[in-house]
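One chain of protein is taken out of this complex; the other chains stay put.
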Amino acid sequence: MKIISIELDRCIGCRNCEQACSLYGRGGFHREDSSIRVNIYPGERFISTLTCTQCDAAACLDICPAGALRRSAETNAVVVDENRCVGCKMCLMACPFGNIHFLADKHVIRKCDLCDGDPKCVKFCMPGALHYVEVEDVPQLRRLIVDSKLMRCLVIEP
Amino acid sequence: MSAGEAMAKTVVRNGTVQTLCRQCDMRCGQNIHITEGRISDISGMDAHPQNRGRICHKGRAAADLVYHGERLLKPLKKIPDGTFAEISYDQAMDEIAEKMAGLKTAFESRAVGVWKGEALGFCQQEEYARRFIHAFGSPNYFSNDSECYNGRYIGYALVQGYWNGCPDFENADLIVLWGSNLPFSHPPFQRLIADARAKGAKLVVIDPRLIAVAYKADIFAQILPGTDGALAWGLVRYLIEAGRYDHQFVQKYSLGFEPFARYARTFTPEYVEKETGLDRKTVVDIARMIVQGMPRVIHYVGNGLEHHENGVNNIRTVACLGGLCGAVDIKGGDPWTEGMGGRTLTLYQELPLLDQKPVGADKYPVLYQYRQECHTMTAMDYMLGKGEYPLRGLIITGANPVLTNPNSSKVADAFAALDLLVVRELFLTETAKQAHYILPAASFLERSELHFHSNRHLVTLTTKVLDVPGVQDEYTFWKDLAHRLGFGERYFPWEREEDVNRWLLEPTGISVEELRKHPEGFMYKPVTYKKYENRPFSTATGKFEFTSSYLKGLGYPELPEYIPPRYKSHPSPAYPLILTTGARKYLLYHSRYRNIARFLTAVPAAEVEIHPEDAKKWGIEDADWVKVTSEVGSLEIQAKVMHEREILPGVLQITHGWDKANVNLLTYDAVNDPISGFPLLKAVPVRIERIDPPELSNLG
Partner (left out) sequence: MNIAVIGSSAAANSALEAFRAIDQKSPVVLISREKHPPYSRVLLPYFLQGKIECDQLFYRPADFFDRLKVKTRLGRSVVKIDLPLKSLSLDNGEQIPFDKLLIASGSSPVKPPIPGIRDEEIGHLWTIEDAVRVDPQLQENKHLTIIGGGNIALMLAWVAFQRKMKVTVIEWLPQVLPQILDRTAAERLEAEIRRTGTRVLTGTAIKKIEKQPQGHYLVFPADQEPLRADRIIIAAGVRPNTGFVDPDRIETDIGILVNDRMETSVSDIYAAGDVAQGPLAFGGPCGVQALWTTAVEHGRIAGANMAGRKMSYPGSLGGSVSEFFHMTVASLGLCRETPDVIGRESIDSKRGFYGKFFWRKDGPVGGWMLGSPEDVSAFGILRARILKTLGRPEGERAVPSRFALGGDFASDLYYNFLAKIPERAVPPK
């Protein structure tokens, strides 16, 4: 199963991902509609980008009193059925990462559904901070980065 | 559905066509998805090395532009009451040719010029214009490069004979960005920088503002505008005093090192600190990082260094740093790229026309000699009758100088004085509104041209994706006009674009058919390194030049001497703040893309960025209306109070390209870098005052 992996060290806060999520999911560029969020802290010169991790033990899935959330067999994402969601907001309270968002016009929630297996945010990430990769490969990605950095330390210039 | 959309015909009814994007100059590979005869989506081409399947929103919005409800579809002529009337293409072209012939008779050919904008491109599109105007008998080719690119090109070419627009970031150990926000201005480059960092490379960002790329910098040096030369010299001094530079390279392949090293000594840590505002420890840290990263150190300069009174020299000094690092033409450094060896369309050999005195060539000989570029700011004087001879007619293609050239009031006056102003455009821009004739132009999706990624020795043939009847591609326009003026047979004999492409490719042995099989680009030549070991640099002496005898011959100092910006050397109490301009917005490109509705949600309006301390001092709150005044003019605009780390106290920033709040009302056209002629855009002394919000009607 694939998930969106975020290499925070590459993110420069262009917010193309937020715009893509909003555009393909809801139309237009509305940051508040995006299921991926880029938080920029100028004081700390730091950027934190986060989207739903489609947790194995999903707090949102557990709590929903409307049976509106389910696990997609195709993508393993936790997806919402807007017809069943009443907008009670219990899932917003349950997610420890604050990854569930509220659509005021429809009075339902919105969350990352991996765009049914073709996540748009990844396609619009020019620096390559977002990847859509097999879960098993994520540690390997990190491993490669660590290995390259280690290699660099060990090389001695003649 | 807009009229344009209804008329447009895609090359296939359903399917995916691959081409290159030209929404900016990165030329990323695109997949154009076509459903039932219209473009339904645009995504990134996986196989193209420029972007590897990723795309930005500007690229995706190409279809929005092509189908835009306000797209120009018919030629327009200005009629006596000041409005535009639709006329036929033939009528438009006949009248334009007639008027050009008239100007030639009344004044001489050189009274007419052409002006090519960024929107078009820099390959054969540019060459069509250059060819045309010389064939007409005028040397007056103008372009956006009077204020972009050439400063860097000349700065580097004076030193090492070449400029590489995309050095080998991926393999570098240290990347130093000078006044350049690459993720916004050149998005694919950021991926290369990120790749390098993932392998342990370090990043230094030098800029007055906390730009996006600075969030990833190991050292962020928030420097005072226009003082980068002092920093560069300070680093030079450090490297030379420490003895940490490429001695062999300097000894064997350079000249002028002695006077260069002597001059460097004057850049003491105290002086550099005072001049740049950077703590001396920061400067030492950068120098140490350079030492550690050698030789795979890349120094990359952006517009941030060009748009100053001493831009070229500051850039030259940075280029010299590259030599000291030993990074010249190496992997992970600054490769000396080679061309494809195809034909050129320009006529500089056949019809040099130097005796016709190209506008600005006397004042800025280096600009003309290096780039055959006439000087747009000088042209304004010529248009207003204050030049050496009259400039009465102008054909502008893909440019919007009324918004993007400095001193906009003067630009508007100059254009208003022309007998003939022809504008080729997709939309009714501020410049188009002043035209006598407007011709609807083909977008990049309607043209098939050769494009180069010279850093990769790659040539790609773009695909014509759709056809909008009544709208001409670039070649067709120039050809049709040339034929009416009597030099079409000789200089524009090809029937169509594709025939031109073939002609351009012929000597290389690469065929159009071959290129069609490689939408991901075709490598025309392997990349090699350290070519200077076997052949001279393309400088006057063949050496890497710390000092330039060529410049000396023209009356300039031979060393890239540092001259402080005027706000430091001649501070004016009437203008106590420093305005920098042109900071990039990801979704906008100069004056383009504000007509895409969703983009305006993200970038709604022009604003002047101000430090919170300054805001407090001048009684300004976020979103207040203010008036910003320079020696040149004044502007009413809304204020944006930044985070205290995002901008320096005493510094303001306004992004250009907004017609309702045009910062070029404030910028200098007549304060220029003496070598490139580039205008002072990024260190303009100004003052600010809070005002009442203007009447809504004034906002148009």
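A few points about this structure:
In this document, chain identifiers A and B correspond to the written order of the chains, with residue numbering beginning at 1 in each.
Operating definition for what follows: contacts are C-beta pairs under 8 Å (C-beta built on N, C-alpha and C of every residue); 3 or more make two chains touch, one makes a residue touch a chain.
Here the structure is a predicted model, which is why all the values come from computation and not from measurement.
Across the whole complex, the hidden chain's contacts among the shown chains comprise A.
From the set A:95, A:112 or A:125, the residue in touch with the chain omitted from the display is A:95, counting the whole complex. By the touch rule set out above, chain A reaches the unshown chain at residues 31-32, 37, 39, 41, 44, 46, 48, 50, 62-67, 83-84, 86-90, 92-102, 104, 107.
As a working rule, only the chains that are shown with their structure count from here on.
Computed centre separation for the pair chain A/chain B is 35 angstrom, with centres defined by C-alpha atoms. Residues 43-44, 51-57, 60, 173, 183-184, 187-188, 190-191, 193-195, 197-200, 210, 212-217, 220, 586, 597-599, 601-602, 642-646 of chain B touch chain A in their complex.
Residue ranges of chain A in contact with chain B, taken from their complex: 7, 9-10, 12-16, 19-20, 23, 28-31, 40, 42-43, 45-47, 123-129, 144-145, 148-149, 151-153.
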